[in-house]
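Left out: one protein chain. Kept in place: all the others.
Every chain is named by a letter (A and B) in the order it is written, and numbering of its residues begins at 1.
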Amino acid sequence: MEAPGQALLSVRDLHASFHTDAGVVKAVDGVSFDLRRGEVLAVVGESGSGKSVTAMSLLGLLPSPPARVSGQVLWKGRDLVGLAEPEMRKVRGAEIAMVFQDPMSSLNPLHTVGRQIAEVVRLHTTSSKRQAWERAIEMMDLVGIPQARRRAKSYPHEFSGGMRQRVMIAIALACDPDLLIADEPTTALDVTIQAQVLELLQETKERTSSAILLITHDLGIVAGMADEVLVMYAGKVVERGPARDVFYRSRHPYTLGLLAALPRVDDEAADNRLRPIEGTPPSLIHVPSGCSFHPRCSFRRLETCSVDEPPLAAHGGEAHRAACHFAEDVVSVAPADLQRSVPSAAAAAPGP
Amino acid sequence: MAGSILASATAEAGDLAAPALDGGQRDGVLQRVARRPSGVVGLLLTTFVGVVSSFSGWIAPGDPFLLGNPALLPPSGGHRFGTDNLGRDLFRAVVHGMRTSMTVVVWVTVISAVIGITIGAVAGYRAGVVDRALMRVTELFQTIPRFFLALLAMSLFEPTLRTLIIVLGLTSWTLLARVVRAETLSIRTREYVESARAAGGNDVHILVHHVLPNILPTAIVVISLGASRVILLEAGLAFLGLSDQDRMSLGFLINNAQQFLEQAWWMSVFPGVAIVLAVLGINLLADTFNDVLNPLLRREPAGARGSILRMPGGEV
Partner (left out) sequence: MSAGYLARRLLGVVPALFGVLAVTFVLVHAVPGDPAVLLAGEAATPDRLEEIRRDLGLDRPLPQQFVTYAANVARGDLGVSISQGRPVNAIIAERIGPTLLLSGTALGISSFLGLLLGLVGARRPYGRFDLVVNTASLVGYALPAFWLAQMAVLVFAVHLGWFPLLGYTDIRRELTGFDHLSDVGYHLALPALVLAASEVALLARVTRTGLLQELGRDYVRTARAKGAAEDEVLNNHALRNALLPVVTLLGTRVGFLVSGAVVIEAVFSWPGLGSVIVTAAQQADRITMLGLVLVVAVGVIFANLLTDLLYGWVDPRVRHR
């Protein structure tokens, strides 16, 4: 157990790269953050910004080769990077559990769901087959799968997407982990099911005083759940801070762009579609010079932005940091209509 | 990969259908093949076999059935591969046997490639009823082992090279058709194909200009693997005595060697090695080609949502 007041998870200068025929893909490039018990940290960013690779490197799940991971992942004070496999396996599933994006493919099609939940119990406890099976049923009950005892004998293909994601969550929670990493847990689900799954995650966190690392490209989800937000672009953290600050006092143009891309709830009649940020994410093999966002940025001044890489500097308090040369300009222009576009953030922003 | 393609195709795998290459990326495939040892060996062997069979009359002039040398001479300067029980020069016989082999392979490959690509592309592109009907026919052709069908045809019809080519050509397209169909099914829903259709593009035009270039890499792998099987089939049939009696054939030579195994190993070894070299060359090429194409096929555009935990160099 971590020392009192110490972070449960401390990531320092994490790097992850893939050595491919085409070159070195720098998928994660110097990411740092802390996560305490009872906290929800959201990692946001467009597809390909390195969110999943970050999560996978925490657990040592990247295939090597081609992946190379360096930096520090301090888990309860112990560095997980370079930890021997057998030790790492004791952490996976038991202390840190993971829920993946696509519940359709994340379950073994040939095993009953009960068996798949029981497996993780058997891996980390001394329980008998019978006990593990009972635990599986208990977990299915807990995550709200009706008729758990009967359904435990069903196969994944007999479940709907939402129910499968519940099974995934049951697997993740079966050993009472201290940290749950949820990698886009609702992206593949219908909107109504999404809400249910998120609620389930929220409940879990409150019940078990665990921490959640919530990965998503959907800021709408973040607003309702996260305490802290980490914004990633091209493998780097470009902004991070308390959810409220990041939403209302965004200091990075990329965050502004993400917020602008949200559907606007108050203005149904008008254009209610997503407005993606213009341009495409950069190649992670040949990252642009200077600030990697500058080619897509409306605030840029080429002579600065294409040359110097901005540091992740504090703005308005130690906690809120952004990597932008013109962070102050950004916060001053954050237009009113942008703020209106995330009303749920206002409602759900964490109190003091 | 020999096996994997077979397996995926027989397992009715839609997921064999990997995204194909864009024009720019296709450049350099040959160079990439030539950069791998297996590719170099494959190219060399195939070229060698090709040259020998094309210039057989020049390399080993004369009638390969010609008798008159002393019988059962071991390999020597005069008869590089020795002579057989009837005093035929085995070097000449093997060279001409290779030519027969290649004649059959080239024709069968052309016929079966045309049929297979047409049926597969039409089935995949049209989908629905046409697809189901064509796949039924394909399954039917897969039911009867090609070898036995060829046996039957060679015994019913005049056992000439032409009969053999027609029978093998008409029965060797099934795997190709299934693979092409799977690829086409995945391509037809791509944006550029859909927009070409929406723009009122003529089906044949779309098939030839949009679908075909995309299925070609996979098709070539399947076609070449098929070709190497045809060499073995032809040899097997000739070995059983079902071949054109007027054409020298490697299978016939090996059959002839059977009784003299103990006295004259060369009668079996040289024709056998000739078959192995031809088959191995094509297999190596197909295999390397497949390997080289795969990383390309599997790579995702930068920034696209990447699925993690891909094994390096994953094979189709």
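The criterion applied here is as follows: a residue touches a chain if its C-beta (ideal position, glycine included) is under 8 Å from a C-beta of that chain, and two chains touch if they have at least 3 such contacts.
None of the values given here were measured: they were computed from a predicted structure.
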Can you list the shown chains that the hidden chain touches? A, B
Since one chain isn't shown, list which residues of subunit A touch it in the complete complex. 59, 61, 63, 85-86, 89-94, 97-98, 100, 102, 105-111, 116, 119-120, 123-124, 155, 157-158, 168, 171
Those residues of subunit B which, in the complete complex, touch the missing chain: 1-4, 6-8, 10-11, 13, 38, 136, 139-140, 142-145, 147-149, 151-157, 228, 232, 235-236, 239-242, 251, 254-255, 257-258, 261-262, 265, 268-269, 271-272, 275-276, 279-280, 283-284, 287, 307-315
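Just so we're on the same page, only the chains that are shown with their structure count from here on.
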List the centre-to-centre spacing of subunit A and subunit B in whole Å, with centres computed as mean CA coordinates. 49
